[in-house]
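Please read the structure below before turning to the comments.
A single protein chain has been removed from this complex, and every other one stays in its place.
Per-chain residue numbering starts at 1, and chain names A and B are given in the order in which the chains are listed.
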Amino acid sequence: MAAPTLRRRRSGTGRRRAIGWLFVAPFGVVFLVFLVGPLVYAFYLSLYSQGLATGTVFVGLGNYVQAFTDAKFLNGVLFVLVFSVVLIPIQMLVSLAAALVLDVVTTRLARFSRLMIFVPYAVPAVIGALMWGFLYSPSFGPIGDFARLFHTSAPSILDSNLLFGGLLNVVTWQWAGYYMIIIYAALQGIDPSLYEAAHIDGANAWQIALRIKIPMVGSALVLILVFALIGTLQFFSEPKMLTPMSNGHITPSFTPNIYAFNLAFSYSQFNYASAISFALGIVIFIAVYVFLFVSRRRGRIL
Amino acid sequence: MTAIANGRTAARSSGRAATGRRIARRRPQVGAHVFLLVLVVYFLMPLWWVIVASTKDAHGLFAGSAGTLWFDKNFHLIQNLQLLFTYDQGIYLRWLGNSAMYALAGGLGATILAVLAGYGFAKYDFQGRSFSFALLLGSVMVPLTALVIPTFMMLSQVHLTDTVWAVILPSLLNPFGVYLMRVYIADAVPDELLDAARVDGAGEARTFFRVAFPLMRPAVVTVLLLSIVGTWNNYFLPLAVLSSSKLFPITVGLGLWEGLASSNSGTGTVSLWTVIVTGSLVAVIPLIIAFLALQRYWQGGLAIGSLK
Partner (left out) sequence: MRTPKIAAIAATSAVLIALAACSGPSVGGSGGDGTAKADTSTKSNPVDTSTCTNKIQDAKAPVVTMWSWSPTAQVAVDAFNAAHHDVQICWTNAGAGADEYNKFSTAIAAGKGAPDVVMLETEVLTSFEIKNALVDLAPYDTKGELEKAFGAGTLKDISQGGDVYAVPDDGGPVALMYRKDIFDQYGLTVPKTWDEYAADAQKLKDAGGPLIGDWPADTPAFTQAMFNQKGAKTFDYRLADKTKLGLDVDNAPSVQVLQYWQDLVDKKLVSTAGQSTTDFTSALVGGQLATMIAPSWEPGHLVSAGIKPGADSPWRVAPLPQWKAGDDVQVNWGGSTYAVTSQAVSKKLAAEVAIGIFAHETPTTIGAHFPLHLEAQKASWFQGANDPFFGNQASNKEVWIPAASGYKGAVYSPFQPYYEAQLIQALGKVIPGDQTPKQALGALQKDISSYAQKQGFQVK
């Protein structure tokens, strides 16, 4: 038993350092095996190519050259980029507005609303997409009902130019509540004395929201935006589930992840699929860093 | 301004109620309530549709008597449920069980790993700590779905595809959970407490369990909930690594039925659409109940991630 000592022990002895590694090690193993490993293996695979009529051949970076000149991949990237640029502001607007309103109103309806708005997060994306697919259907959903009321024919949302809007709606529905709760929790952390000071200065509720609340939850907003961006660029589950209902509008290369999936599991082109996955990862890294740079909050996040 | 600088560290609960009361004394805020009502209707409508649709039979689904948002004249819910649970030898219940197993095993496992690693990062100063942590942060940005295909390839090399481990093992990876735990522990577990325990002769393990862990509970619950929900909702990974339908989680199972129903081939005398709709209803109920029951925990917990 060591004698009590006045020496600061925070800088750690060798034994303490080893213990630190011990705590981190289990996660570290999983990290190496299931994150670093697949990344390395994917890169290795992506350097080869296998044809149906030929064997496996080393092609170096040939797959990447092909990927970045592949119209299917590039169109998929364009789609998810455009989709993100349109979707994320809409999601943020809805979540922010809801959180701000809920911060002010404290009736029972408000508490109930807070819960109900969050419920879609508990619904798996796959099932949410399925439900909206039915709702969009002119025969299964209420849109057909409304159209019949007005004696017009219902538009087939998934089978037309409205597909973009249809998907926007599904994703907003799924995630707005989750983001709202995060913003709401951040709002709860603001010192109310700020509001009192603002009232004394004559500010009304709108001005308080704009000038005080939003800036104070800024870092939470940026965090959400980054995760929303990463998630949306990986768009997969909803369009995959809705493909049968889209009469071919959701193509096999609709998003880069869907393209990679089909390359691997429909056409058995695992090498090229790995290259596409890597290429998507590169696109996401670039997009996130560009975004962080533009929002100039790099320092605060890390 | 001092007020703003102190804003984040001031006590959170003081004055909240006072502000609320003050504002409530003003106009009745009809606009805000209407807005909230619209949101509630929007967010609940699909669930309402699923409830109504689950009470209809195939004919009612395709050509119901009262439109699509209200009940048909035949109330078929019990029959639909019976059909759902007996279709194809009761595989639906199997799928539900699988989802629960993956979610709990994967979620629990991921949480344990995240808690341990977060504690290690926060409270021990070891060589390579900052490098490892930076690596961790970078990995949060790696699109996890981009890992699925090479993970499949790796698993197939060791003949682990189409087993439960193919889903559970990759689900143990939760870098964001480690980040959350590290942030929380750094704030919530004071070094002095740990030192005091060590001075009293406690080993590292006992220090962790007896002193540190009780202080981490809100964050642990948050990470646990997020991990469980994430694994329960996972679609891409199990779709890629599983091919036996008996191992499917509910997400992949319903996807399989949707493919069958959409394919232009006879499925016998059962219209799969009724089973799919009813199956969707039953699949969302567990998580919704869990969320409603545990709201106290996650509502507080999600604050941790947003505050820095």
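One rule holds for everything that comes next: a residue touches a chain if its C-beta (ideal position, glycine included) is under 8 Å from a C-beta of that chain, and two chains touch if they have at least 3 such contacts.
Please read these numbers as outputs of a predicted model, since none were measured by experiment.
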Check the options B:L83, B:V115, B:L144 or B:L247 and report the residue that touches the missing chain. B:L247
Tell me which of B:L104, B:A202 or B:L215 is the one touching the absent chain. B:L104
Could you list which residues of chain B touch the chain missing from the display? 58-59, 62-63, 88-89, 93-94, 96-101, 104, 152, 156, 159, 161-164, 243-247, 256, 259-260, 262-273, 286, 290, 293-294
Residues in chain A touching the chain absent from view: 49, 51-54, 66, 134, 137-140, 156, 159-160, 244-249, 251-252, 262, 264-268, 270
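We take it that only the chains that are shown with their structure count from here on.
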So the centre of each chain is just the mean of its C-alpha atoms; given that, what is the distance between chain A and chain B in Å? 14
Sites on chain A touched by chain B in the complex: 1-2, 4, 9-12, 16-24, 26-28, 30-31, 33-35, 37-39, 41-42, 45, 94, 97-98, 101-102, 104-107, 109-110, 112-113, 115-128, 130-132, 134-135, 139-142, 144-145, 173, 176-177, 181-183, 185-186, 188-197, 199, 205, 216-217, 219-220, 223-224, 226, 230, 233-234, 236-237, 240-241, 244-245, 257, 260-261, 264-265, 270, 273-274, 277-278, 280-281, 284-285, 288, 300, 302
Complex contact set, residues of chain B against chain A: 3-4, 6-8, 10, 12, 14-16, 18-20, 22-24, 29, 32-33, 35-37, 39-40, 42-47, 49-50, 53, 61-62, 67-69, 112-114, 116-117, 119-121, 123-127, 129, 132, 136-137, 139, 141-147, 149-154, 169-170, 172-173, 175, 178, 191, 195, 198-199, 201, 204, 208, 229, 232-233, 235-236, 240, 250-251, 254-255, 258-259, 262-263, 276-277, 280, 283-284, 287-288, 290-292, 295, 298-300, 302-303, 305-308
